[in-house]
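Note that one protein chain is taken out, while the other chains of the complex remain in position.
Chain IDs A, B and C follow the sequence of writing; residue 1 opens each chain.
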Amino acid sequence: MKNLTTYRVIYGDTDQMGVAYYANYLRWFEMGRTELLRQIGLPYSSIEEKGFFFPVIEASCRYLKPARFDDEIAIETTLAALSRVTLEFSYRISRKHDGQLLAEGAPRHACVDREGKVAKISTALENPLKAALTR
Amino acid sequence: MKNLTTYRVIYGDTDQMGVAYYANYLRWFEMGRTELLRQIGLPYSSIEEKGFFFPVIEASCRYLKPARFDDEIAIETTLAALSRVTLEFSYRISRKHDGQLLAEGAPRHACVDREGKVAKISTALENPLKAALTR
Amino acid sequence: MKNLTTYRVIYGDTDQMGVAYYANYLRWFEMGRTELLRQIGLPYSSIEEKGFFFPVIEASCRYLKPARFDDEIAIETTLAALSRVTLEFSYRISRKHDGQLLAEGAPRHACVDREGKVAKISTALENPLKAALTR
Partner (left out) sequence: MKNLTTYRVIYGDTDQMGVAYYANYLRWFEMGRTELLRQIGLPYSSIEEKGFFFPVIEASCRYLKPARFDDEIAIETTLAALSRVTLEFSYRISRKHDGQLLAEGAPRHACVDREGKVAKISTALENPLKAALTR
């Protein structure tokens, strides 16, 4: 199971090199993640309501080609790994008009409770996540 | 009473016009506001601990000259007005090396409680704020 | 003539008050502006290719209700005023699910050339802009 979300790069995303600033790709990863979670019936706000949070514990991104102002980009998100207390999403960002791959990354998240303590992913979360993983 | 805070414009603040993106000035206003509040003995975190928040209800900014990458800017902040439930700060952002005024603005804030309801600014907050205003 | 563009508020747009940070509304204004210009046949990249730029010279925003994480917002953009060397867009940002108005603003732009000098808006730009204005 994968999610495809699109976004159009704005002027405020660019820097004086004329390309999207490198930190913005992490924002776009978040967009894909939020939509994948919604798609599997587990919107992130419902996770927070249950008292769980998924802070990022490790982020990585490979930048292959620059995204530019007004480019429509496609964010392809999958759930790549799931342990008792961590999740890893995988992202591929490509330019819509020609399919050129621009960047890819695979941030890892921990599951924590309201106090910020690492917490076992509850069954209510685990089942839809597992379904996303295995299909 | 005024506060002077400095900041150096980073690459991530610029856009492809080669100047700082216009939304970033609002971030710089916040820097000045936080430092002025600290200077008058009322750090913003202590305000939140007392159960008050100062969301912006109106923002304005005049852009006179662009800030550029690596410019050191000076943010001059004063408390311009204070009512029972609102505050207005005044900002002047200038380039440090030649004093050129770059932008000025005067966002207004409401005082709200934890539920987001408008709340009278308590005496514990009002006294240091008044001192900042009148001097 | 007006443009309607939608955007979904991401986690990275929020701050610890649990609402969208005030500077982000200026990014959303930009989204609306870019789409209105595209709609009238004058994509902003074509303006830059002709050697013109529209830096913001004055921005203002009234914040009525907060946008929150995962809110779908509608950005309604019109061209409110046009002089020989300036443009003023008008924006209304509302929450999609109930139509609640969240913010409105009316930044003004100058027309400048590659050297950053104020420049008369050329006929090639003025005609589509006038059409957007008068309807």
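As a convention for this text, contacts are C-beta pairs under 8 Å (C-beta built on N, C-alpha and C of every residue); 3 or more make two chains touch, one makes a residue touch a chain.
Owing to the predicted nature of the structure, the values given are computational and were not obtained by experimental measurement.
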Residue, one of A:Ala23, A:Ala81 or A:Val118, that touches the chain absent here: A:Ala23
Selected from B:Asp15, B:Glu30 or B:Glu104 as touching the chain missing from the view: B:Glu30
Residues from subunit B at the interface with the omitted partner, ascending: 8, 10-12, 26-27, 30-31, 34, 43-45, 69-70
Subunit C residues that touch the omitted chain in the full complex: 11-12, 14-19, 21, 23, 69
For subunit A, the residues touching the chain missing from this view: 17, 19, 22-24, 26-27, 53, 55-63, 66, 107, 116
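Just so it is clear, only the chains that are shown with their structure count from here on.
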Contact pairs, highest-scoring chain pair: B-C
Relative to subunit C, chain with the most remote C-alpha centre: A
Identifier of the chain whose CA centre is least distant from the whole-structure CA centre: C
Whole-Å gap between the CA centroids of subunit B and subunit C: 23
Between subunit C and subunit A, distance of the C-alpha-averaged centres to the nearest whole Å: 27
Residues within subunit A bordering two or more other chains: 11-12, 69
